[in-house]
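A protein chain is absent from this complex, but the other protein chains hold their places.
Showing chain A:
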Amino acid sequence: MTVMTVADVSRWFGNVVAVNDVTMSVGPGITGLLGPNGAGKSTLINMLAGFLPPSAGTVTLDGAPVWKNPQIYRSIGLVPEREAAYDVLTGHQFVVANAELHGLPDAGAAAQRALATVQMEYAQDRKIGGYSKGMRQRIKMASALVHEPSVLLLDEPFNGMDPRQRLHLMELLQAMGAEGRTVLFSSHILEEVERLASQIEVVVAGRHAASGDFREIRRLMTDRPHRYVISSSDDRALAAALIADGSTTSVSLDSTTETLEVDAVEFLPFAELVPRVARDAGIRLYRVSPADESLESVFSYLVAI
């Protein structure tokens, strides 16, 4: 049972504030650190991993400071975002070396266990330099798991993985979380975090924008007005039909681009409304696209609350 605590932590680089007064506590189970690129996720993970001192505030692991305290690595497994990993070594040599550096009594057996966990035994005698991106990710995982740490930190672990590898890693992390380990991973993809994490911490522009259960975050994200851009065979008739329904708050007709801009209260009823209304009125829909569904806008909405 290991808890990482981030208390009033800020980190700035020169004039740039990368992390701004963040306080959070990460306990057993899977926590997703969600935020757009450049939000400060990696900076936070580096501080949690003891590779960056906070400019202000404290980062502790079960009460012990992580900065300049190599002993904490007995309980931390780190999967960095960068791919470099001793390309001249074979996967097996690399994981064994990691086990030895941890001072494990039987480094060979530990390495074999870790390689089996990430299903990399088949390629363990090939050089890492020849690995695909997904294989590298898995060998990095093996090196982080080799000492069976109680905390696992992963920086953008799903980047560059194909769907099958992604699924396998998700299952692996789920298993680790179920064993009571503290797993923290960062991602800029909402669906990944939502599928995996029971606890979500949202970071936007260095600030801790939201924290909690994924349903709560999801509700925050969905209960806002949604804007859609629609073009159809008869925009004016469609506009009239849409505004008649309670799930639509405003409709505007843009004559230059010949599109409709529609604000909807909630996503689901609206998604059902549009095709029904169009069918009933005999209107052909050419395009229905969310105008502000980009993650950035979802996040900035969260920050604004």
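In the analysis below, contacts are C-beta pairs under 8 Å (C-beta built on N, C-alpha and C of every residue); 3 or more make two chains touch, one makes a residue touch a chain; residues count from 1.
Quick note on the criterion: contacts and distances are computed from a predicted model.
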Task: Would you mind picking the UniProt name of the chain not drawn here, from "ATP synthase subunit a", "ABC transporter permease", "OmpA/MotB domain protein" or "Transmembrane protein"?
output: "ABC transporter permease"
Query: Pick from A:97, A:189 or A:265: which residue touches the chain that isn't shown?
result: A:97
Option touching the unshown chain, where A:3, A:17, A:89 or A:205 are the choices: A:89
Query: From the list A:74, A:133 or A:236, which touches the chain that is not on show?
result: A:74
Missing-chain contacts mapped onto chain A: 18, 38, 42-43, 46, 49-53, 68, 70-74, 76, 78, 80, 82, 84-86, 88-89, 94, 97-98, 100-103, 143
